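For reference, the structure discussed in these notes is given below.
The complex is shown incomplete by one protein chain, all other protein chains being positioned as in the whole.
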Amino acid sequence: MKRPLTLIVGLLSGLAVLVAMFVAPRGGSVLAVVLNWVIVVASVALLVAIASLVLTHLRFIVKGRKGFLLSIVLVLSFIATLALGLLLGVDDPFFLGFVGAIIRPIETALLGLVALVMMSAAMKIFRERGWSVLTVSFGVSAIIFLILGLGFLQNLKIPVLNEAIRFVEALPMIGARGLLIGIGIGLLMMAFRVLFGMEGSGND
Amino acid sequence: MSPSELFALIIGVALTVMIFSYILGDRLFFGIATHILIGVSAAFLALVVIQKVLLPYLISPLADHTNAGFLLTLVPLALSILLVLMLFRRGTQAGAIPLAFLGGALAALAIVGVTRGTLAPQILSMIGRFEPGQLMHGAEPQWGVILEALMILLGVISVLFVFHHRGQLKAGNVDRPVFLEGVGSIGQIFIGITFGALFVGLFSSALVALISSLSDIIRFISLWF
Partner (left out) sequence: MLSALTLNDQLAIALGVLGLLFLLINLLLLKTKQAKHIPEPAKEAVEHLLHLSSEEGKRLVVGLGHALTNTSFDLAGASGLSLQRALLKRSLFNDHPLQSFSGDGTLACLSRMVVHGAYRNALASELFSGSLSQLSGTSPLAYTASLTNYIPDASNAGLLLAGQMNPVILLALDMADRHSLPAVSAISSLSGQAAGFIANTVNLMGEDVFNAAGKLDQRKSALASLSAQDWLRIAISLGLLLGAILKMGGMLP
């Protein structure tokens, strides 16, 4: 069970947001203040987590833990970027170019790797998951949408075919709607548990 | 190509090749490239947060105590100080109050977001398909539209019942009624179709990224030959 103080703080902040958003739609100023606080506190939490990340890797380096070379890479790249940013400013074009030149190719390559991983995973899906209603409909749907993605059938400009394509393209929305409503129901219950202190960390 | 562009290309290609070494089962070069990413992106985000959030919304209002916002800023300041104490082993518990504040606000936002942004619009949009004006053209029923609206309605309900696990507990397993099993199976078909379409969408985006990475490598090689 939560401690009274944390329970009250959580409940008050939650109720302030709820009241401002639902019961009094004109309570914009209260909402703006609370959201401002949320943004500031979340930002500080991010800085605390980043500091903790760097400190953890510094500890790994000092202790010579397995893989500490990678920790050196992380800490050096962190310090270099931080120093350059403090020196030039976050909006400096050279600084932005430097960060972009490093982050962009790595992130693009990682996304590219995902394409290869997806291909190999899709090949194995029937072996791993077996033949079921779910896997068969997945396979058929993937093939159909791959073909539709080529745009070849649409270019034939046959009215009946176009109508059929429009129908098929609407099908994924059914599953998506059902899943989204399901996720919404689960999330709503979780939110109530958090708001009323039933989902404590055990340290509150 | 200017020297700075060339330099950026060389760095980019080197990092790309290091990431692609993952395919060969390498962990060292992949690890180096990803740790660079982690370090650079963390430092960049820290700078952005300090300059764009903390300085204007926390530090600046505190600098002028005659400002109306001064008192209001004391609350996030106090919460922030408690959070910073979390960096120390003995101070971890101090973070409970600011985190409870965040948790409460996030829960409230989720309640509003889910009900107002997901559940209500989805329900209203499905019901909206049964608008008499759409289902009938004069006195003529629009069978295509009627069938589509019915299929969406019943399809969504069947997907919802895929997750209805209530049933009799027999020998440690939940025995669901045959009716629910049937409805759930229809729902699984729709989920499979959705995942198939999502797979194709995700694959297409990832493929574009792969082509972009490979074209950078080809551009680099073509500089020398």
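So that you can tell them apart, the chains are marked A and B in the order they are listed, and the count of residues begins at 1 in each.
The criterion applied here is as follows: contacts are C-beta pairs under 8 Å (C-beta built on N, C-alpha and C of every residue); 3 or more make two chains touch, one makes a residue touch a chain.
Bear in mind the structure is a predicted one, so any value in this text is a computation, not a measurement.
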For the chain left off this view, which of B:S41, B:T73 or B:S213 is in contact with it?
B:S41
Quick one: which of A:L70, A:L84 or A:A101 touches the chain that's been left out?
A:L70
One chain is left out of this view; which of B:A14, B:L153 or B:L214 touches it in the full complex?
B:L153
Touching the unshown chain, chain B contributes residues 22, 25, 27, 30-31, 34-35, 37-38, 41-42, 45, 83, 86, 89, 92-93, 95-96, 99, 102-103, 105-107, 109-113, 115-116, 119-121, 123-124, 126-132, 135, 149, 153, 156-157, 159-167, 169, 173-174, 191, 194-195, 198-199, 202
Where chain A meets the left-out chain, the residues are 22-23, 25, 38, 42-43, 45-50, 52-53, 56, 59, 70, 106-107, 110-111, 113-114, 117-118, 120-122, 124-125, 128, 134, 138, 176, 178-183, 185-194, 198-204
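Definition applied: only the chains that are shown with their structure count from here on.
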Between chain A and chain B, what is the separation of their C-alpha centroids in Å?
3
Help me check something: in the complex, which residues belonging to chain B touch chain A?
4, 7-8, 11-13, 15-16, 19-20, 22-23, 31-54, 57-58, 72, 75-76, 79-80, 83-84, 86-87, 92-93, 96-112, 114-115, 118-119, 122-123, 126, 148, 151-152, 155-160, 162-163, 185, 187-207, 209-214, 216
Chain A to chain B touching residues, read off their complex:
2-3, 5-7, 9-18, 21-22, 33-48, 50-55, 67, 70-71, 73-82, 85-86, 89-90, 97, 99, 101-116, 118-119, 122, 132-146, 149, 167, 170-185, 187-188, 190-192, 194-195, 201, 203-204
